[in-house]
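I'd like to ask some things about the structure below.
All protein chains but one are shown at their positions in the complex.
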Amino acid sequence: MSLKLNNVTKSFQDVKVIDGVDIEVGDNEFLVLLGPSGCGKSTILRMIAGLETVSGGSIHLGGRRVDELPPSERDMAFVFQSYALYPHMTVRRNIAFPLIMRQFRWWYHLPVVGGYFKRRIENSSDVREKVERTADMLALTKMLDRYPRTLSGGQRQRVALGRAMVRQPSAFLMDEPLSNLDAKLRTAMRAEITQLHRDVGGNFVYVTHDQIEAMTMGTRIALLRDGKLQQFGTPREIYERPANTYVARFIGTPPMNLIEAVVEGWAIRIGAALLPVPESAELPAGNGTRVWLGVRPGTLKLKAGAAPADSASLTGRVALIEHIGAESLVSVALDGVQTAHDDEGRHGDKVMAALPGYTDLGLGDVVTVTCDLSDFSLFAHDSGRRVGGSRAAKH
Amino acid sequence: MSLKLNNVTKSFQDVKVIDGVDIEVGDNEFLVLLGPSGCGKSTILRMIAGLETVSGGSIHLGGRRVDELPPSERDMAFVFQSYALYPHMTVRRNIAFPLIMRQFRWWYHLPVVGGYFKRRIENSSDVREKVERTADMLALTKMLDRYPRTLSGGQRQRVALGRAMVRQPSAFLMDEPLSNLDAKLRTAMRAEITQLHRDVGGNFVYVTHDQIEAMTMGTRIALLRDGKLQQFGTPREIYERPANTYVARFIGTPPMNLIEAVVEGWAIRIGAALLPVPESAELPAGNGTRVWLGVRPGTLKLKAGAAPADSASLTGRVALIEHIGAESLVSVALDGVQTAHDDEGRHGDKVMAALPGYTDLGLGDVVTVTCDLSDFSLFAHDSGRRVGGSRAAKH
Amino acid sequence: QSGKTVVTFAASHFAEVGRGDRLKAWVEKFNAANPDIEVKPVTIPFSSFASTIFTQLGGKGGPDLIRFDLPEFYAAAASNSVLPWDGVINDADYKFTSADKYLKINGKRYGVAFDTANYAMIYNAALLPDGKPPKTFDEFLTAAKAATKDGNYGFAYRATMAERGGAWYDVTNFVYGFGGRWSKPDGTPTFNSPEVVAGIAAYKQVYDAGITPKGTDAATYRRMFWEGKIATVVDNGGVATILTSQGKAHPISAAHSPFPHREQGMILAPITINANTKVKDAAAKFLRWMLEPKNQQELQTLLGAVNVATIVERTPEELKAMPWLKAYDEQTPYSVPALPQGLEVKSPEIQQIVVQQLLKVLQGGVAPQVAMDEAQRLVQTRVLGQ
Amino acid sequence: MTRPPSHDTAIAARKTDPSRWLPMVFIAPVTLYLLAFQFYPLVQQFFLSVTSTSLLNPGSSTFVGADNYRELLTDPEFAQSLRVTVVYTVVCVVGSIFLGLMAALLLDRPFRGRGLARALVTVPWAAPPVAAALIFTWMYNAQYGLFSRLSQFLGFSAGGVNWLDEPSMALPAILITTLWQIFPFSAVVILAALQGVPSELREAAVIDGADRFSVFKAVVWPTIRPTVTLLTLLITVWSLRRFDVIWLMTQGGPLGETNTLVIDLYRRAFVYLDLGKAAAVGVIGLVIAVLVTVIYFWVSQRTEAATGKR
């Protein structure tokens, strides 16, 4: 079933927190919502689920307009960012609850009778099996008979996840469902969710802060900022052809370097250096256009010693070194070159390079920085819009 | 002030969730607690803070035994995993609360007088300035006069962080304080916390699931599993000389590959391949000892085509490719070689390689896998203990 | 069961521990003799008897037969809530006691006395000097003072608003005993007549003499009397019956009250027919049964030192068991209903005013004359609307 | 922490949405029930208050306009009863909430035998008013009551004081009895509210260096405040109409010192049988209660608005 958000707007009191968002994904897509904290991801999810009205625009699911329907008629599963577990129910009940509700008859509300029937549904082999399979998948089997208040943060989050995964709704909405899990479990869960998506289909809308999750799980990513859609596309598009400097720096850790540059013919001038551009790339029209050259830290190479004058390389000084596992991150202060450090327009002179393994460079060392322009982007100096760069490689 | 956990044990009802943990860090150390979900990290933190009694053992802070002291006498700041914001106070009040409490005199409890003085403390330039600086650091300035329930998940988490950071206690305890923040903000926060640690000193105990946080911020890491300490050391030690297969696979994404191997003289045999070992490495005594060879995905190289027989390389088939940003992760099913996939001892035949950039390999391609043994570990086949490997490089 | 006509009968006696059961047994005799009628006792606690019955009467319900106290009787009769006894009995067939005259209003009978009780002084001879009852008020004061020692008291009466009803009877005895009346027979109030003021002053004299356990309620001081801690009380025959059974003060003695005049108040409790009844005939049948001499005799015996509707001679056994009965029976000619004559319907408000003024005299230090002038004024303006 | 749906919530009225009629369904049974059992009498009371009606004959009444009210308002005893009612109510509210809060806080902390202690504290409330009045009257007795004996023993007064008989002591005596009877009500309700205080918030406050009372003010009080406000209102309204204990112990005496509005009303209705005047007293009491309630609604709306709720 396709999911379509049509110019959706949401205001709390007078504050617009979602501002005309258009998203359309086809059947069985896995949509990831990305964006900084407070940009409106949860709000969009809640509107899709029907927990929040839309202030403007419409939401369609499978061609049917749903934004006027109550949540119960939309048939969606939701993993809340705040878990929202039923504190008075065991983990087992929490997970089984949606299943019980599906088989519910009104007279189950009667005090004693209802309790009996609820327990009967819960103990029916079908429900039991489903719950236990889900629990097993989430490594919760040992905790099935405990209450949420005795669980650790990650365990609670898994229960929240289990409650959604046990169902087969027409859409899954997940709000940072893995944020409190360790890397190993998270990898496993990622695989489980991907598997679930493959098995049951349906639309997935997934909020995450984790770029790896976004990149590996999403078939489409919507990147938001302050309630406005910045870019909507496949992970690859977003990574390789970011629509503006904000997206460029938001995706990828460490973020893309933005270096002030000028287009000169089929080359790019940065300070004294002139970098030739591969033929396959696109460049904005107009010689002398001021742009931001965007290059990912991984494409920068460092060599000890200053660059020769008039070369295609830049000279800088090592300002900071961080070792993280298989990589070393080196921050280099460039000589006479401006870089953009943040989207508020504060400028600096540093670029970040990611080098494999442990580097032997030391703080303060003078280094030559070489850019590999097989993968770069150019952004307009004023608006920050993408105006050129390497074409996406064909795969 | 030094922090020492001496054989600390904690049981809930009959279940031991912390089992004889010994940790000792000196003054101004930044201790990171790592471990899978539910291993007991939050419990340790809560015991240090005094929110949970210890069932056995003792806790010392600055040489003084503190485990019998009430929390109020321990002077610690705590960031709760579940935030625990005061719902009826504005963000400003939430953050200012610890400061107000510090200047509190008993007679502020008097009805009208007290309200006046509290407001006076809150509005004193000192407190105001501190609160606003903290809010600014956390990008909360615009939300200072809102109530927690109108904040997004990440914003709430930042308020929780702010409430701790505004103080200058003798220890900071933080339970996954950045889990709900986006990568950019998280990087910024990481820097702020590191800065804070540098500025005010004191002990930091920090729970995280994020390896980058653990590696870059921690001066010491304690890795737990099921309430038992697995390894305690510097980030580097833990990454390069993991104490056992569990630690080896827990740290690093994707996790270290464990390949079944046999020590043969100064070389290691994997199936048909015989890999020479650098001189600087340590090997376990005894020829023919069965071990697990641990190599990080980043040290594996792939080449299209099968390896020549009797070479130092292995042959496999591409089983899965994931592109994540600057890297591609390729899972290769090796021919006739056992690998360990998880610590429960389920075995497989796949190894994971992390390749820079986009790879041109396709699913099912036959590849040659080459290991660079400048960085490896050997683990006993039965116990999983580290028994050899490359010596840590000197830096 | 189903064919029976049920007649409900409410009397506060039914709730009483001893007499209640005996009374029920007496009613059962009627039921046994009349298979087609069942008289069902309705227990209503004394404290809320009037309010409960009135609510039910106002709601067009309530028990078929009701034993009222005199003030409620007049109120009910005035509002036609109880039926006149036209055709129920023939007056000439019965030898009614003298109190019967108070139960006819404008010549119409609205009830007959279920029980009446006189007031006299009960005393514990052991506590009195030389064991003799005082005859005059001065003697009484002296004797009571002499008896007040060692935790014993010479006298006890009610002097609190919480026992407004009881206090009214007590003060009435004083007023009547000093020759006063609350009103003239035509209904002109005389609350500030010299005799009434003298009675009030005497009440106050007793209060100030410190010979009473102040504030102690009637139930308690009667128990104290029983325990031999009180020398004298002025109380009605029903109380005397209860006090006599056992206890340290046993045997009790009685004499006429130590006031200048012999007149005292009386308890007069008529039985009436509810105007809302649907079983008037069956109720009438019971009433006629009740008035049969044998049943009157039994009723008088089981109720103790009281009289019933008709004149029933005491049996020698009774007199032997309770020699003090004589003092009560001798009081009969001097018994006057405690209500202000001609103002009976207004008596609740009048009682409230008078007791309130009485308390002002006792506790507020107001002079009896001033207080009773005020009472007279209040009654005239507020109650009678003059 | 809860995030309320925004004011145009998902349950806002729409044609297809049951939220339009569902609330009506939810309140309908109670409304009908109360219409029959409470509002009908209420309306009738208004009607009666402008008539002259006898309890024995409520069916036939004569319209007298505002006469009842006029007479009441010029009656000094009625003025006194208003004064007594106000004093009685204020002390009841303040005292019972204070005592109830203290008891609830004490019983909220874990200790051995807490369950039993909580049950024992309800004893005064469980005791029937008749029994309470009896035992207190006995304890107030000048000669044999415990209070007198205690004060004699302590040397405060030589002779016994009859509390209920002494104009200056009667109201305090009634108040002590009432407070004893109703403080468990506040205690039980506050105790229930205390269970909703999130333990993590307490912990956070302790970590932030708050002393015990500050924890109370910062975390506990805000959570239970709506309950306490509600209690204030309930106890106010109930105190305005409390009858049994006072009637049984003093019937409004001595010298009208404990003569509250309801005692006055009761006497007029059931002793003087003047239902019309009694209804007028009731209506005046009602007006007072309504004023208090309006203040309550105003205060609670304001605090809800101040904390951003809805």
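We call the chains A, B, C and D, going by the order they appear; numbering starts again at 1 in every chain.
Everything below uses one rule, namely that contacts are C-beta pairs under 8 Å (C-beta built on N, C-alpha and C of every residue); 3 or more make two chains touch, one makes a residue touch a chain.
One rule holds for everything that comes next: contacts and distances are computed from a predicted model.
Visitor: One chain of this complex is not shown here; going by its UniProt record, which of these names is it: "Carbohydrate ABC transporter membrane protein 2 (CUT1 family)", "Fumarate reductase subunit D", "Peptide/nickel transport system permease protein" or "Multisubunit potassium/proton antiporter, PhaC subunit"?
Guide: From the listed options "Carbohydrate ABC transporter membrane protein 2 (CUT1 family)", "Fumarate reductase subunit D", "Peptide/nickel transport system permease protein" or "Multisubunit potassium/proton antiporter, PhaC subunit", the omitted chain resolves to "Carbohydrate ABC transporter membrane protein 2 (CUT1 family)".
Visitor: Touched by the hidden chain, which of the shown chains?
Guide: Every shown chain touched by the left-out chain: A, B, C, D.
Visitor: Check the options D:Cys92, D:Leu191 or D:Ala205 and report the residue that touches the missing chain.
Guide: D:Leu191
Visitor: Which one touches the absent chain: A:Ala77, A:Met165, A:Ala214 or A:Leu378?
Guide: Result: among the candidates, A:Ala77 touches the missing chain.
Visitor: Among D:Ala103, D:Val161 or D:Ala205, single out the residue that touches the unshown chain.
Guide: Once the missing chain is taken into account, the touching residue is D:Ala103.
Visitor: Of C:Arg22, C:Lys104 or C:Arg223, which sits in contact with the chain we cannot see?
Guide: Within the whole complex, the residue contacting the unshown chain is C:Arg223.
Visitor: Across the whole complex, list the residues on subunit D that are touched by the chain not included here.
Guide: Residue positions of subunit D that touch the missing chain: 1-5, 9, 11-13, 18-19, 22-27, 29-31, 33-34, 36-42, 44-45, 55, 58, 102-103, 106-112, 115-132, 134-136, 138-139, 143-144, 146, 149, 180, 184-185, 188-189, 191-200, 223, 226-227, 230, 233-234, 237-238, 240-241, 243-244, 262, 265-266, 269-270, 275, 278-279, 282, 285-286, 289-290, 293, 297.
Visitor: If you put the missing chain back, which residues of subunit A would it touch?
Guide: Touch with the absent chain occurs at residues 49-51, 70-72, 75-78, 80, 82-88, 97-98, 101-102, 104, 106, 109, 114, 147-151, 153, 156, 163.
Visitor: Across the whole complex, list the residues on subunit C that are touched by the chain not included here.
Guide: 8, 10, 12-13, 15-17, 40-48, 52, 55-56, 58-61, 63, 151, 219-220, 222-224, 226-227, 229, 236, 238-239, 242, 248
Keep this in mind: only the chains that are shown with their structure count from here on.
Visitor: Please tell me the distance, in whole Å, between the geometric centres of subunit C and subunit D computed from their C-alpha atoms.
Guide: Centres of subunit C and subunit D (C-alpha means) sit 38 Å apart.
Visitor: Between subunit A and subunit D, what is the gap in Å from one C-alpha centre to the other?
Guide: Comparing mean C-alpha positions, subunit D is 57 Å from subunit A.
Visitor: Listing for subunit A: what residues touch at least two other chains?
Guide: Subunit A, residues with two or more chain partners: 12, 82.
Visitor: Subunit D: which residues touch two or more other chains?
Guide: 1
Visitor: Taking the touch rule as given, give the residues of subunit D at its contact with subunit B in the complex, in rising order.
Guide: Against subunit B, subunit D makes touches at 1-4, 198, 200-201, 203-211, 213-214, 217-219, 222, 307-309.
Visitor: Quick check: in the complex, which residue numbers of subunit A touch subunit B?
Guide: These residues of subunit A touch subunit B: 12, 34-38, 41-43, 81-82, 150-155, 157-158, 175-176, 179-187, 209-212, 215-216, 235-236, 239, 249-255, 296-299, 322-327, 354, 356-358, 375, 393, 395.
Visitor: Please name which positions on subunit C make contact with subunit D in the complex.
Guide: Per the stated touch rule, the residues are 47, 50-51, 54-55, 57-60, 75-76, 79-81, 159-162, 164, 213-217, 220, 348-349, 352, 356, 359-360, 363-364.
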